[in-house]
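Every protein chain but one is kept in place in this view of the complex.
Up next, chain A:
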Amino acid sequence: MALSPSSPVPSIFKKKKSTSHLPSMATAASYLSAVHEADIRARNLDISPTSTPALSLSSSVTVSSEDTVLHENEDDSTGLAYPLTPPTSEQVFTTVHTEFGHCANESYRCTSQHNPDVPITEHEAEEPPYYILITTYISYLILICFGHVRDFFGKRIAPKYFTHLMPYNGYAPLNSDFDSFYTRRLKSRMDDCFSQPVTGVAGRTIVVYDRYSNDNNYTLHLTGTKTRSLNISSYNYLGFAQARGGCADAVEESIRRFGISTCGTRLEGGSNELHVAAEALVAKFLGMEDALVSSMGFATNSTFIPGLVGKGCLVISDEFNHASIRVGVRQSGAQVRMFKHNDMTNLESLLREVISQGQPKTHRPWKKILIIVEGLYSMEGTLVNLPRLVELKKKYKFFLFVDEAHSVGALGPHGRGVTDYFNIPPRSVDILMGTFTKSFGAAGGYIAGNKELIDALRLRGHSGTYAEAMPPPVLIQVIASMASIMGVAPSPTITKGGLTLSPSNSVSTLKASDCVEEQHPGLAPASILPSWLSLPPALYDGSEAQMRIRRLAFNSRYLHAGLDKLGFITYGHPFSPIVPLLIFNPGKMSMFARMMRARATPIVIVVVAYPATPLVTSRVRLCASAAHTKDDIDTILRACDEIGDILDLKHSQGERWPLEDIMRRSVELVNAV
């Protein structure tokens, strides 16, 4: 077991020689380039960069990844490459600033936790003024009319653009002009805001390829240039999207040891010891009895829900549930009913109705009722009312499935998701599902529950039999990031491997021989982790991840409160890292995205419109990350403030503060929400 923190640690408290003479950014930049050269030298000598003397001198700047600005030679007026305020000698950062921002101010931290004294209020969506609604409808009307006029004349004047939409040579069109109307005539007007190719790490900043179009987005061409932009779009909640650092080092080691793939499905020769380890760790992380992992987040829902319910069962699903849940339910053959988003009264009356009525026509009682909700809704930023659901569950005896795709890692004082946030024992929920794509910077998903259930799903879910197993590098990213969130318990008695597989059930039963304590949330027992895995001390003891969780909570709250105080209409829970900013008018969406991208500090954002949202409530979806610094959030607030004035987006009725006040009193604002 090489888990001990024996790996060479850069002497992190060593002072830089020249820090006291650091008068301006110019010297800082030249200093950085010197460091960079040292780094290149080090790399050519093939020395592990973390242990080079040059770097231990300057650990506050650290290694650069391949795509950091040090290679790009851009001037740093954007504030993306280097921190706006140069670090002081005491501050030590082990991350690349472009991937994970440097922020040492301990007051910019916050704990994501539900206050039990405050009752959970149903989040009221604020309505915009009437003229906004009316202009929105009129905009859509104009767009639709124009589209039809263009179609009418287009088919007659330039029929070659329509051949693939018309019956041709005895073939029906793949997609008729009617079915594709919305895509062709409305969405294509803002195609430049979607699917933009990127390169490098999707961390605090991201490098996007610039595009142009000469034919109204019919075709989009790359200009060949790239722009580094502030990234407030990726689901990188805890900032684990990194090409450098302890997790990436572990992944590199795993590639060398295990290769890329396990070459098969879980049940047909694709099971690896890493799968067993990851599943045991996930179960421990969540405080559930057992867990299974699947190689794709979408498929976790779409292939395992059919293993849970079938004919004669009822699924009650929140109206805003993700598409993967809908696909899974449709494949299962169970009946579905929807309830109004997060409306527990509506849900209760529905429950009373369906239980009393039984199955349609026959009136036989339902075999079982499964309620599927999401922990954090990806388009609304709302949090499920879990305490109420657990109460209802006791009375109505349904089973509860919580999809924590966005909330796991991102919510709760220990990053364990909604159960942690509300301080509800995780086992009061029957099935916890989540993904590794978001907070853990990996890919795939998990399902956790009691052992009997998970074993049955291993056999009866579609993925185990037919889908490829999760690749080793992804598994190690999951294991390393998750262990660092939990912190690793140093195990006093280490037996060989520590893994004892009970002969009765070798896929699932992994008994950590020395782990008897069952408190939750607890540390990760070292015996579960692969013996070769060595994490840097800050990851090993969980302190860095704790900082990430607290930074994320601060950033989410600050972003949310800041936008509110600027006068924007936002949805969602104050602790939600997803902050939807309402735009309403379709024309303003693309303008907002383009103006954000064209700023001195370019910012990339996600705009979402119908059909992902209701027709009128088009929105910008901002995703805060632990990788952002307070300065980054300030930059975003300033950009929103200026663009919001130009586009007339500030329609909230609440109290407004000037931007300078918001930025100055951010800590007060965050703690007051």
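Points worth noting:
The criterion applied here is as follows: contacts are C-beta pairs under 8 Å (C-beta built on N, C-alpha and C of every residue); 3 or more make two chains touch, one makes a residue touch a chain; residues count from 1.
One rule holds in what follows: contacts and distances are computed from a predicted model.
Its UniProt record calls the unshown chain "PLP-dependent transferase", which is the correct pick from "Translation initiation factor eIF2B subunit delta", "PLP-dependent transferase", "U3 small nucleolar RNA-associated protein 14" or "WD-40 repeat-containing protein MSI2".
Remark: the omitted chain is touched by one listed residue; of A:110, A:132 or A:248 this is A:248.
Within the whole complex, the absent chain has one touching residue among A:164, A:388, A:520 or A:656, and that is A:164. In the complete complex, the hidden chain is touched by one of A:101, A:147 or A:203, namely A:203.
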